[in-house]
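Worksheet: one structure, shown below.
Note that this complex is displayed minus one protein chain, with the remaining chains in position.
For reference, chains read A, B and C in written order, and residue numbers begin at 1 within each chain.
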């Protein structure tokens, strides 16, 4: 066990918090209608991203999935151009052409994609390039547990293993894939599956940034040297905001009257329709869905919030934490106000 | 251990031999230029196919790969229409439209495909249909070990496992995928990989028809009842004819002068070219390829021939075997002569 | 006649089909919530949820259909077909031919498609012309509730693979899911007549490959489908005031194409604009040009308004590159009309 220095903890806290504050601001902007389309947040994943990225060196590459804002931010992309991109602005990271699921940064070798599972092959390609050039760089793939059933990701595990490529596969496991409980559609045990490809794999609590930091602190440097080989981390986490902003399952909890009202009519009609399956099966099906909605509520809980958790675990740093909080919150507030003012001016012109 | 009756052994022998004789005839017809395109044989796989298929009942479905002739024959397709199909004749199984990689038979629920890995999803679909209809039928997927790195096959393992579908996955492992030694491009151990998907898996010697018969004799009935779930068999085998008829690796052994003559010129030039990689690496690469060619020779050996093996193991049945041999050989000869005569008459007209 | 939303019409037609034919079932990701009403009525054997394994479950759908079932396989967004298209390219489309015409694949692939709500280039494609390039596949794209329900029946009853594409601007729950997210302050250009409309009391299939003329005209033919058909109708109204009489044809089916309706209209108007949300090059608009070139003796004025590049995230840019009223109008006004000379 490597001891973490206080500084490191504070840095991680700051990093995670900045990401959180920015995504909270994004939430407001989305709710106000300034951000279009789907908006998947990384809220709840900050410990995983921050813990992994703290061991990243120049030249390493990161392939992310649809929750790309936190890794882009934490890897060093200017929060302003990031925010402008999500707003579709031509001064954004990608001139407003990409949006949050299609963020790219060539200097930092950062990619994202809205196609589930594609970060696997993407990271493999970066690792291949690093090996080809005989650097000691690695590539990281971030993806969810739902992606573990996508063929190209499975293929990429084998490709990395059989070609001895320095890929760190990071599975951010919240056990949800949109409205599906992943354990119900996934055979076997994920870690066994990964080890079956000849890849070393380890499970950690992804809400504990120290655990993530420590696990990768040993794993990543090992991947850089000598016989390069992939490594796999399954890090458990929750998404307070559900699958994406406006998640219909969570809406049931937030505005139960409105949402249930819209749904129960057709649902009752369907259950009672004179044609259809056996009535006990029908009721069973509906019960299942209702229990799913109930379960989705658990995501709202703070108990697995990585930031709250760090605050609790490191009570003795409370004072420093508060200072950081103040600083970050005002930093992000200023950023958002600035950006939105510019935007409004532009519109006014 | 279930005891095999003598009758069963004789039946298996007959089945395997008929397939062998037919494919030997196909070899001649191909060599004579009557069959077009690639021609992948199942010679060497007969024990696997025969062993598995002896436990198949009406309504079961079989999805095969590019080595489709033996399973089609052994499942009961008329050898004449099969042969006519390979010859591209309009009286063939598929009116000459399919050819050996695209054989289909609706009555027997038999499919084939030239796309590596596709028999996995195909078998899953048949098993899904069986479960949907609440029959006790199963579906079998035949594929090679090379296909175990193809995403859709990996996905289909998970799909069968998570949906509890009665799919028997049969991996005919000859450790070759065209000119690639599969163990060199495959991470981990195949059985572990499969078990990692939550599927029971077992390894057997695919040249031993009794082993195959026995393994599936217990596994298949179990899949039919109660909680339906998939099962996986890794059955080792060799392909005497290499990847396909005219396999270039094997041609080196069969006509070494001719083949080496054509290749060594450009090869030496490349090794000695003043531009390129470090010379030791170049020579290393060529050495690797030469050793590959050398290794490919092993396929020519009879030691893993399932038919020879059965004859050796069951010496006491020698007399019956010879009788069967005579009968099958003349049956197939008559068939081929008949078909070819008709063909020649048609051409003459 | 009853009124229904586009999405309800599809659901209603599926209810009818599933009630009447026990072989019809649905399979795809998240169906237990996305198709919760059908689940409630028919139970989970008929509405099956899957892992994120499109190539496995689409491939499985092909053989399930070959086994005699009538699967409706859902690919959430047609953009995701990229991970699974082998099942269509090399299997579903070819089994009938390979088997010498002896084995059918009565498969329906259902997916949402189309843009106009700011989701970017990997989530807003239509790809219908791309899919239709493969012989052996039919592709259908309804533009209003009545067609949506009827064409779903046509797709289910067809004995060969049909890809059924529902546009996200027409299907309200998709738009809520992907675009609005419960917000009341974002508005998209949803064509009313496409999102809601009268539907028959009982669903009957429409003939495969039959287009419909939605507006008669003599000077110009606009050929389109999906959401864009509503843009065309709007353009026709405007052009009417400019004394251009516009005919508007809703193809409904990309494949098979209704050649005769196209040729008849073009022979009459001698001016054709194809408005196609799919990519411009090597697709539907070109195919129609070829039909005209082969089938009409005199020269037709021809133009096309299509998507010419990867769809940008920025909403303004997006609206500009998708077929829109302005682009169609501009092209149409650039044509020469005899009576004006």
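Note that a contact is a pair of C-beta atoms (placed from the backbone, for glycine too) under 8 Å apart; a residue touches a chain by one contact, two chains touch by 3 or more.
Since this is a predicted model, take the numbers as computed values, not measurements.
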item: Displayed chains contacting the withheld chain; value: A, B, C
item: Touch criterion as defined above, residue of A:113, A:216, A:270 or A:285 at the omitted chain; value: A:113
item: Residue in contact with the excluded chain [from B:125, B:151, B:166 or B:196]; value: B:151
item: Residue in contact with the excluded chain [from A:73, A:94, A:250 or A:267]; value: A:94
item: Given C:201, C:297 or C:338, the one touching the chain that is not displayed; value: C:297
item: Chain C residues that touch the omitted chain in the full complex; value: 55, 79-80, 82-83, 85-90, 93-94, 97-98, 120-122, 129-130, 132-136, 254-255, 257, 279, 281-290, 292-294, 297-300, 302-304, 308-310, 312
item: Missing-chain contacts mapped onto chain A; value: 61, 63, 92-98, 102, 104, 106, 109, 111, 113-115, 118, 120-126, 128-130, 132, 151-152, 155-156, 158-159, 162-163
item: Touching residues (missing chain, whole complex) on chain B; value: 30-33, 36-39, 88-90, 94, 96-99, 101-102, 113-117, 146-147, 149-152, 177-180, 182, 185-186, 244-249, 251, 255, 263, 266-267, 269-271, 273, 275-278, 281-282, 284-286, 288-289, 292
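Just so we're on the same page, only the chains that are shown with their structure count from here on.
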item: Centre-to-centre distance between chain C and chain B (centres being mean Cα positions), rounded to whole Å; value: 42
item: Distance between the centres, which are taken as Cα means, of chain B and chain A, whole angstrom; value: 44
item: Residues of chain A touching at least two other chains; value: 149-152, 185-186
item: Residues of chain C engaged with two or more neighbouring chains; value: 45, 50-51, 53, 55-56, 83
